[in-house]
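Note that one protein chain is taken out, while the other chains of the complex remain in position.
In order of appearance the chains are A and B, and numbering begins at 1 in each one.
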Amino acid sequence: MTEKVGRTAPRARDIIHLLLVLFITWLMLTSSLHWQEVTMGAFLSLVLALFLARSYGRLGLPPLSLIRVWRLGVYFLVLFAEIVKANIDVAYRVLHPRLPINPGIVVITTELSQDVAKVLLANSITLTPGTFTLDIQGDKLLIHWINVKSEDTAEATRLIAGRFEKHLKAVFA
Amino acid sequence: MLRVVLGTVVTFAGALFLFIGCLGVFRMPDVYNRLQAGTKCTTLGAFLTAIGVGIIEPTWFWKTLVIAVFILLTNPISNHALGRASRKSGVPLCEGSVVDRSQEFDGYEGRP
Partner (left out) sequence: MSGTVILTLTGIITAGILLCLLRLLKGPTAPDRAVAMDTACTVTTALLVLLALFFKRSVYLDVALVYALLTFMGLVAIARYLERGI
C-alpha cells in the first residue's frame, strides 16, 4: 500500500474513486439535474481528481468493496448510538447541581496501524461518553477522561477503545 | 404534515443539545472539561438541527446533509487541536483531578 511517492503517475483506481466522491458531493450541493450543472460538475471533478489523485493515493486506503462499505455502515450505526449516549451523559453531568466529575488524563494503546484508521478511532473516542483525545504518538493515545475508572493502560484501553477497534479492524483489514 | 412534525421534533432536540453544550462550556471548572461538553453537545446539536431543517424542506435535504456531515467530521478535529494546544501551553487541570499521565508523551514537559 505504501508505495514510494516520487514522479510516479497516479493510479487510475485513485482517480476514479476521487472523481466519484467529488461528483456526488457536487450533485448534493447543487441539488439539481440540469444539464449545465451536471456538465460543469463533471468537468471540475475531473480536473480536481487529476490534480489530487497522488495525495489521495498516499493515504493508503484499502481497496473498495461491497463488504467493506457494509462494515463501514455498521460502524457508523454503532458510532451514532454511542454519540447519543454521550450527549445524554454530558447533559446529566452539566445539569446536575454539583457537577459529578472525576477527571484525569490517561494513556491507551491501539493495534491499528494505518493513519486514516487512527484518525477515525481518535474522532470516535472524542465523540463518545466522557472521553476526549488529546494527542496521538505512535500507537499510544492520550485521553482526557471525565470519570476515571482505571489508571491502568490495558484496562483503560478495553473500556475506551474496545467498542470501536474491532469494527475498524474489520473495515481496514 | 407528519414530516413537518418529525422535523420540528428533531430540530428542537438539536437546539436543546446546543443550549446544554453552551451551558456546559459556562459551568465546567477547567478547559478540558469545557471541551468535553462543548465538543459532544455542539456536534450532535448542529447535526440534528441541520437534518431537521432538511426534513422540513425536502428540496434542501442533500445540502443540509453535506453541512451536517462536514460538522461531524471537522468539529472533533478542531477541538482536539485546541485541547492539545492547551495542554502543551501548560494549562493546569482542575482541583479534583485524579491522574495526569501526559508526562509520558514527548513535548509535554513544560509548565505543568
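The working rule: a contact is a pair of C-beta atoms (placed from the backbone, for glycine too) under 8 Å apart; a residue touches a chain by one contact, two chains touch by 3 or more.
Keep in mind that what you see is a predicted model, and the values were worked out from it rather than measured.
J.: With touch as defined up top, name the shown chains that contact the chain not shown.
T.: Looking at the entire complex, the absent chain's contacts are B.
J.: Tell me, which residues in chain B touch the chain that this view leaves out?
T.: Per the touch rule, chain B residues meeting the hidden chain are 4, 7-8, 11-12, 14-16, 18-19, 21-23, 25-26, 31, 34-35, 38, 42-43, 45-46, 49-50, 53, 56-57, 59-60, 63-64, 66-67, 70-71, 74-75, 77-79, 81-82, 84-86, 88-89, 91, 110.
Keep this in mind: only the chains that are shown with their structure count from here on.
J.: Nearest whole angstrom, what separates the Cα centre of chain A from the Cα centre of chain B?
T.: A distance of 16 Å separates the two centres.
J.: Which residues, counting only chain A, touch chain B once they are in their complex?
T.: Residue positions touching the partner: 25, 27-29, 31, 83-84, 86-87, 90-91, 93-95, 99, 101-107, 122-123, 126-127, 130, 132-135, 137, 140, 142, 144, 146, 148, 151.
J.: Would you pull the chain B residues touching chain A in the complex into a rising list?
T.: So the residues of chain B touching chain A come out as 17, 20-21, 23-24, 27-30, 32-33, 35-37, 39-41, 43-44, 59-60, 62-63, 65-66, 73, 76-77, 79-80, 83-84, 87, 93-94, 96-102, 104-106.
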